[in-house]
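Here is the structure we will look at.
A single protein chain has been removed from this complex, and every other one stays in its place.
For reference, chains read A and B in written order, and residue numbers begin at 1 within each chain.
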Amino acid sequence: MLVGVKALKEIPRKVTSANLQSLAIALSAIVLLTIPLGAGPYPITVMVDMGFYTIITMGIILLMGFAGQISLGHAAFFGCGAYASGVLTTQYHLSPWLALFLAAIFTGGIATIIGRFMFRLRGLILAGVTLALNLVFFHLVSSLVGLTGGAMGMMNIPPLSLGGFTSQNLLFNYYLVWIIAILLLVFSLNLANSRAGRALRSMNVHAGGSEDAAQVLGIDIMKYKVWAFVLSAVYASIAGSIYAHYTRIIEPGTFFVPLSALVVIMAILGGMASPWGAFLGAGLIIGLRELLRESMPVLVGGVTGSYELIAYGIILVVALLFLPQGLISIVHKAVPKKRAIVNES
Amino acid sequence: MNFSVALQILISGLNLGCIYAALGLGFFVVYSVTRVFNLAQGEFVMLGGMLTASFYTMGIPLIPSILLAVIITALAGAGLYRFIMYPARKSSGVTKVFLTVGFALAIEGIALRVWGWEFRSLPAFFNSPSIQLWEATIFGQTPWVIGVTLLMVIGLFFFFGRTIQGKALRACADEPLGARMMGISIERMALFSFILAAGLGAVVGALITPLTMTSYSVGWPLTIKGVLAAFVGGITRAEGVILGGLVFGMIEAITAGLIPGGYHNAIAPGILILVLLFRRHGLLVTAGRE
Partner (left out) sequence: MKVNFVRMKSAVMPKQERERDTLHTPLLKVRNVSMAFGVLAVLKRVSFSVPRGNILVMIGPNGAGKTTLLKLISGLLPLQEGEIWFKQQRLSRIAPHRISSLGITQLFQDIQLFSNMSVIENVMVGCHLRAKTGFMRSGLRLPSARADEQSIFEVAMSKLSLVGLEQKALANPSSLSWGQQKLVGLARALATGAELLLLDEPYSGLLTDEVDKLNKLIFELQRQGITILIVEHLTDILMGIANQVIVLDYGEKIAEGTPAEIQQNKQVIDAYLGGGSLESERG
């Protein structure tokens, strides 16, 4: 034994790996906040996109990676946030910030009701139910023409603004999205190593947890499943609101199954065990998407969107077959384990 | 509500119901033999529709067009099993679901590359004219939809109930270990189930194209509707799946008749989700299974 663990009086850093985490958070924050200084508008636009995906994917990781529950319908919650923000600002003329906040509460409320009933079911059928919910959402916003503009989309959503900057300014969006992404990352990491986070992980049957064991230890698994579902929906809703005020035009087609599948792919590729997986997954996939969008039509012609769809499919299959723990597992393996214990004494 | 409206709704419900039942059956064939939750089923339907429409517009007659489309789609189904599901046969159910999602996205992308964004259509089979029945109009394609679905159902029941191949498939579903001991290759049967499901899907795709048109992106809604139909009726039996499809179609036709605007598209699956939440084993499975 390297240290006299017997004398442990405090939660060892290894349990939370807090030192390493804080360092990584600080580094990423610095990198993310300085990137725009040397970059043109195109990479920043791409990075803003990446930020939206990162936020939604972090929610997916809470739900799937922590609690072990499948969702293939989170584009609906992204859309729910976007449309709630849009409706509240264009129809009721609320301030965009207030709209963002109310949209998150509204989406959370919807998710609570859905989750409360949905988790009566267990296992793979949840994939089907969440898909169907996504379908219902898509048709609902397409039909509520008076409220949402229907299939034509909703236009003229006012931008967010703060201290003279508005989300018509690209850099404002960049900082807004990434600051929120980092705040939610800290929230997720805190959660992971807390009473609530352990409760979630304990019932994750896909990663070594056990619902029976969790229950006999006093964990209300229904409640925790619903909570994970609600939190992940709120993450998506926040991303959706910012997205709506940023693009200022939203249409139902954006919020359909391919997007739901895409964030799941990001989570699987990045790794489900940690919220960091979202940064890796979203970064790589969006990076690749841009590469394909720029190069493929020039090289081989054809419709821009097609190659990325093919790539998503291939990436998902390859990741599942050859990298079931996600890319984050490679990072975990790279961090030497013994050293972390020595620091404790 | 007068008689002709009711008749119109009934016909439209039957038409939709047959489509959903057929979609559900494709899902059911794979699920019952392999327990794989195949979320690429709708892509087979899309492929069938797009291929048929392409061949048809190239001047190939209808029947050969459909046959070609079925063969190519069945090959895609074989590919899905052989190159994705077979290597992952020991993986968990969740992994397998996501694998089919990956395949579905790739197929969607390939379709977009090949055919672009445009919608494609077909005339009603053999240009069948619309029929006036009292004041209700029956679109020329509707009898084809109902008739061919009926044929497929009869064919499936005959196949599963009477032929050796079909019995072997059922044995794999019910008693995999026993099936293996009887010398049935589960892998072969699984491959066959994917081919069968893809082929069925392609026929459905050709059938619905004259009614709804088709494009690279129609796969997901079709998958979802098939899954809903299959589970609402009760995935354990083919009768349940057919019932689920018909109920789904009827609900959609009735809501469409009562509520104008596109709301029926949201309400019908919404009602089915509710049914599923409160009868988790499906309509056909009665109490005592819990």
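The rule is short, and it goes like this: a residue touches a chain if its C-beta (ideal position, glycine included) is under 8 Å from a C-beta of that chain, and two chains touch if they have at least 3 such contacts.
These figures come from a predicted structure and were not determined experimentally.
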Report summary line: Among the displayed chains, the hidden one touches A
Query - From A:273, A:286 or A:327, residue that would touch the chain that is not displayed - result: A:273
Report summary line: Of the candidates A:34, A:210 or A:304, the residue in contact with the absent chain is A:210
**Report entry** Candidates A:74, A:201 or A:289 - the one touching the absent chain
**Finding:** A:201
Query raised in the report: Footprint of the hidden chain on chain A, which residues?
Result: 1, 5-6, 8-12, 14-15, 187-188, 190-191, 194-199, 201-202, 204, 207-210, 212-222, 227, 231, 273, 341
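The criterion applied here is as follows: only the chains that are shown with their structure count from here on.
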Requested in this report: Between chain A and chain B, tell me the centre distance in angstrom, where each centre is the average of that chain's C-alpha atoms.
Outcome: 32
Report summary line: Listed in rising order, chain A residues that touch chain B in their complex are 70, 72, 117-118, 120-121, 123-125, 127-129, 131-140, 142-143, 145, 150, 206, 256-258, 261, 264-265, 268, 302-303, 305-317, 320-321, 324
Query raised in the report: For chain B, which residues count as touching chain A in their complex?
Result: 37, 39, 84, 87-88, 91-95, 97-99, 101-110, 112-113, 116-117, 220-221, 223-225, 227-228, 231, 261-263, 265-266, 269-270, 272-273, 276-277, 280
